[in-house]
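Report on the following structure.
All protein chains but one are shown in place.
Naming follows writing order (A, B and C), and every chain is counted from residue 1.
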Amino acid sequence: MFGSDNQYGVHPKIMDAIVAANNDIAPSYGSDSLTQKANELIQNFFETKEMDIYFVSTGGAANCLSLASLCPNWGAILCHNHAHILLDEGNGPEMFTGGARLIGIGISPKLLPIEVENALLHHDESFVHAPQPKVISITNLNENGLLYSPNEIAQFSAIAKKYGLYLHCDGARFANALVTSAVSPKELSWQSGIDALSFGLTKNGAMLAEAVILFGDARQKATPYLRKTSQQLISKHRFLAAQFIAMLENDLWKDCAQNANKAAQKIAQIFHKNGISPIVPVQGNEIFVELDEKQASKIANANIGFYPWHALGAKAHRFVTSWSSDDNQIQTLEKALED
Amino acid sequence: MFGSDNQYGVHPKIMDAIVAANNDIAPSYGSDSLTQKANELIQNFFETKEMDIYFVSTGGAANCLSLASLCPNWGAILCHNHAHILLDEGNGPEMFTGGARLIGIGISPKLLPIEVENALLHHDESFVHAPQPKVISITNLNENGLLYSPNEIAQFSAIAKKYGLYLHCDGARFANALVTSAVSPKELSWQSGIDALSFGLTKNGAMLAEAVILFGDARQKATPYLRKTSQQLISKHRFLAAQFIAMLENDLWKDCAQNANKAAQKIAQIFHKNGISPIVPVQGNEIFVELDEKQASKIANANIGFYPWHALGAKAHRFVTSWSSDDNQIQTLEKALED
Amino acid sequence: MFGSDNQYGVHPKIMDAIVAANNDIAPSYGSDSLTQKANELIQNFFETKEMDIYFVSTGGAANCLSLASLCPNWGAILCHNHAHILLDEGNGPEMFTGGARLIGIGISPKLLPIEVENALLHHDESFVHAPQPKVISITNLNENGLLYSPNEIAQFSAIAKKYGLYLHCDGARFANALVTSAVSPKELSWQSGIDALSFGLTKNGAMLAEAVILFGDARQKATPYLRKTSQQLISKHRFLAAQFIAMLENDLWKDCAQNANKAAQKIAQIFHKNGISPIVPVQGNEIFVELDEKQASKIANANIGFYPWHALGAKAHRFVTSWSSDDNQIQTLEKALED
Partner (left out) sequence: MFGSDNQYGVHPKIMDAIVAANNDIAPSYGSDSLTQKANELIQNFFETKEMDIYFVSTGGAANCLSLASLCPNWGAILCHNHAHILLDEGNGPEMFTGGARLIGIGISPKLLPIEVENALLHHDESFVHAPQPKVISITNLNENGLLYSPNEIAQFSAIAKKYGLYLHCDGARFANALVTSAVSPKELSWQSGIDALSFGLTKNGAMLAEAVILFGDARQKATPYLRKTSQQLISKHRFLAAQFIAMLENDLWKDCAQNANKAAQKIAQIFHKNGISPIVPVQGNEIFVELDEKQASKIANANIGFYPWHALGAKAHRFVTSWSSDDNQIQTLEKALED
């Protein structure tokens, strides 16, 4: 526990929905009625019909397919130096785009709009020798557990528009960001200028439910073909759809994310009580703290999972909570620290 | 029904296994105990430990990752002109390999070893202008429902070895081929010279259970990185593993394939009784027949799914059975034909 | 001699122009005055200003950059089964496009419009599983030495337009085609519907002078970046420009091609006189004949170069003439045959 959100299982209601979807013959590759229903629920969730939705099997695939939809093979993607697309998806962005360049920016825990603008300031599209920036990509919650507010997103969007770029958001923890920000899905996406969203529910309690969402003018004719070419068009598609439906109906997504975020706050307090303060504010379901070797050993010995997090310093460590985190788990951590 | 094997649902025992796998926190990305158990069962199934196993989310991904493991971006892959990798996976082989060439061969329903050898006869590796053949790919059962016997596979393998190529097999219907051939998994794979097998169970009753298997000297250091780069490394990996376990334990795979193959034979007889003979022998779970417009309408009107199959002629149509095909469904077809 | 047009040297007037270009400091990468002059001459040659011109270093690069400009990485390019882009450019089209598919069509010496249309007939862009045709590519003169007339080109163009494709022409022997057809450059290109032309002068007597020309609406914003990315933006660009200028000024291109074509006719007559008739009509600077082993030996022993040409049959052989072919060379061949 606390190692990563994807080590936790599947929420029982999601599993029930998967089982219930197994009731008959159904068209494959997304022509089934559950997929249609899931699409409608997603449209309602984001309060717009001006969107294209593509389910895929992993969050990395959602990111890479988003980027491939928006960036030509002679283009470049600006992202944080800690971005998942830069550090944790192998060479996927290159493979999916056919050779686009990732350009890492920034060393503070959050990417700053000014850093992105500085990177674009000297860009001259008549200078063909340099890679051509076409996309800005942010992650929300980002890789250091931090939230970009609608206002901050709008700043990135303004820069993107000014320089003719698209704005992509890796939303592997989008539900946690929604809960923390207390704004609506549309406010945290297209209304603030997000063109493409990797909308992930796997970390929030699904089995495997990730979607590329392209909004408004960012919708591309290429995307259906790129999804197929990247072998991300799932045949028994209804089982993905069922997970989206269960998540969005009755706001299960919110219950899951709230539970995770609340558990993170409790853990932050426990660390604080033990003289360990988070390195960055706890704005979702992740806590980053500095631990010395003795502290780290005590926790590890209690069979609690967590990872070193070099991006925030040599002694930084990450703890992640989930939809299923309970007081029992938290007390185990508390006890380990106090022993 | 009869449209495609992937329109059928998931076998109840598979679904039970998925539900049962949801019992705790487990390491992600394949470090869990279920994945270890699945790997052992697969090794037992193929009676060798000299193999690397990589689970992926689609059959297309299994094919493309296999090819990417075996073929450099300056190489070429020889396959049947009707091959799934050539006709039905977008430009996936190119994307995964970084630009390898597919070369289609043959126009008879099965690829003939002599056709492959003819394509290689004039190949001169010092002539750098031409794409360099590196892989032969067959499909078993192939796209026209036909079986390659161990002896036929061995002929492809001998050619592959003679010219320094690898031999890949798309095994999306490998279980159906095993049942028809009545040989063991090893005889239909590595013992006959298969270097890489796309081992698919989705069409045979799983939800999403596909694997790349590399045998013996064909194992590659690159494959784990290519799986990640292609975004096919599934986070909640245990739910894929559970499907493989359920399929291989107690020979569920065989029950499923036997049911499908038997249903296909029954349907062939019904067609025959109605004066319609299969275009090619029925050697698995697919029946290919010529239908005139009136016949096709009658069947379609009975709400029975099937597809035109131009590869075998302008009037050719394909019917596919599955693990769940029952006499009820078959009688519906019978009645439609007789009406 | 007679082996290939690129075994011949450089026309003295071209060489003089290269030497003359070496007179001063000049801006690099195509910003020099000679490049500007070459562009103007090319515009005059094709009688339009609605064109973008990109010099590159090889004919293969011109083809691959043309295709990369017109075809997305999820698209497909239809071409003759004997096309240079299919058989003689390694996996270049895939590399430059980022993974597009080449689809070979036709087995007669020329690609027929009906064959292309048949390949497109069943294409359904809603079927995302198949590669999506985006370009038709022809070669003029083609690889079997045959000419496509403006009328034939227009037929390909009509099909391209009907199905939403671009039409590309590999013009490695465009000058020879112009001389044979006796029509103007514009008639053999954009007026007949060519969208992109690989305009090659190397085979016609230059040292290294190839250009991608995109006409009208086929001009792409991507091309300058793709040229750079493919490392085809030559630094000392004026030396390429000088060759184009020398070729187009005073119609040197025509003198060169006429000499080559006439020599080919003479050789055809010599073969005919010796009971050997061309397999296909001689419509440019290539002669294709069937030779038995004894005949082939006699010619080879006279130190005359030529190549077997399997595309036109087991005994087919190709002879190529050039701007520098003279009666002396032709008599050597004549004598060899008569000995």
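Keep in mind that, in the parts below, contacts are C-beta pairs under 8 Å (C-beta built on N, C-alpha and C of every residue); 3 or more make two chains touch, one makes a residue touch a chain.
These numbers were taken from a predicted model, which means no experiment stands behind them.
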Review point. Thinking of the whole complex, not just what is shown, which of B:L226, B:I245, B:A268 or B:V282 touches the missing chain?
Key: B:L226
Exercise for review: Would you indicate which residue among A:E94, A:D195 or A:E210 is in contact with the undisplayed chain?
Suggested key: A:E94
Check your understanding: In the complete assembly, which of B:G9, B:G59 or B:G99 touches the absent chain?
Key -> B:G99
Point to revise | Residues in chain B touching the chain absent from view | key: 72-74, 97-99, 128-129, 132, 222, 224-229, 233
Point to revise | chain A residues that touch the omitted chain in the full complex | key: 73-76, 87-91, 94-95, 98-102, 122, 128-131, 310
Point to revise | Absent-chain interface as seen on chain C, which is shown | key: 1, 3-4, 6-10, 12, 15, 18-19, 22-29, 56-61, 64, 89-92, 94-96, 98, 202-203, 207-208, 225, 228-236, 239, 305
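By our rule, only the chains that are shown with their structure count from here on.
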Revision key, fill the gap. Per-chain Cα centroid nearest the overall protein Cα centroid belongs to chain B
Point to revise | Shared interface numbering between chain C and chain A [over half = same, under half = different] | key: same
Point to revise | Separation of mean Cα positions, chain C and chain B [Å, integer] | key: 41
Revision key, fill the gap. Cα centroid separation, chain A vs chain B, in Å, comes to 33
Exercise for review: Starting from the mean Cα coordinates of chain A and chain C, work out the distance between those two points in Å.
Suggested key: 50
Study note, to complete from the structure: The positions of chain C in contact with two or more other chains are 73-74, 98-99, 128-129
